[in-house]
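Take this structure, written in structure tokens, and hold onto it; I'll ask about it next.
Every protein chain but one is kept in place in this view of the complex.
And then chain A:
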Amino acid sequence: MTLKARVIPCLDVKDGRVVKGVSFVNLVDAGDPVESAKAYDAAGADELCFLDITASSDNRDTIFDVVARTADHCFMPLTVGGGVRSIADIRKLLLAGADKVSINSAAVNNPDFVAEAADKFGNQCIVVSIDSKKVSQDGEEDRWEIFTHGGRQATGIDAVSFAEKMVQRGAGELLLTSMDRDGQKSGYDIALTRTIADRVSVPVIASGGVGTLDHLVEGIRDGHATAVLAASIFHFGTYTVGEAKRYMAEHGIAMRLD
């Protein structure tokens, strides 16, 4: 048959607890990540993503325990990101039970780290997470720039050429988040997603901005992503993962409905 599009619920984890902010502020504590993971596993999620958003603080070791407890209960593929800065970080996450690790700021600060990680663990487990904002004005050709520190800090780096560079260095997958759209529920930045997906040889995961099930359809159909990531629509129960997958299938996207 064919490879199916993936629906990936994402849990933002802080101090071992689930949170989801609107554009990365106003965080709301809403649950135990392991319980959420089990629920998503049972609901047919194709993968699960944990983003540890307090990785730089004192409590960063809590994520290893969350990953290990999740791996004990769930048999779905697990990607973990947030604060991944060293080969030792990656090894610890993989040993705890992560299948893939996503690298964000460290890839911007030191692109060679991505090459080193891919060499060590294989391209297939290295996801590079790219946070960008549209910086072109209306009427100009679309341009997006990389932002770090939860979207607060501009880098001046062009998102499209950065994506290509990351694939050359060995990224096996790209997680593209539009910081303009994140938390806005107005849909993915389709132009951004499609521009990069059409330019690189590796799978692209669309992220940032899902408010309706049509947005998931658009991410695959129009954005040319091979996977769609969403957080709050699932976490707050607006839609179930099962509803999302059936809706996408009804709209002509090949889905796994086992």
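Some notes on this structure:
The rule is simple: a residue touches a chain if its C-beta (ideal position, glycine included) is under 8 Å from a C-beta of that chain, and two chains touch if they have at least 3 such contacts; residues count from 1.
The rule is short, and it goes like this: contacts and distances are computed from a predicted model.
Its UniProt record calls the unshown chain "Imidazole glycerol phosphate synthase subunit HisH", which is the correct pick from "ABC transporter domain-containing protein", "3-isopropylmalate dehydratase large subunit", "Imidazole glycerol phosphate synthase subunit HisH" or "tRNA 2-thiouridine synthesizing protein E". Checked against the hidden chain, the listed residues A:R6, A:H215 or A:H235 yield one contact partner: A:R6. When the full complex is taken into account, the listed residue touching the unshown chain is A:A98, out of A:V19, A:V66, A:A98 or A:A163. Note that of A:G31, A:P111, A:G150 or A:P203, the residue touching the chain absent from this view is A:P203. One chain is missing from the display, and on chain A it is touched by residues 1-6, 46-47, 68, 71-72, 75-77, 94-100, 119-125, 172-173, 201-204, 226-227, 256, 258.
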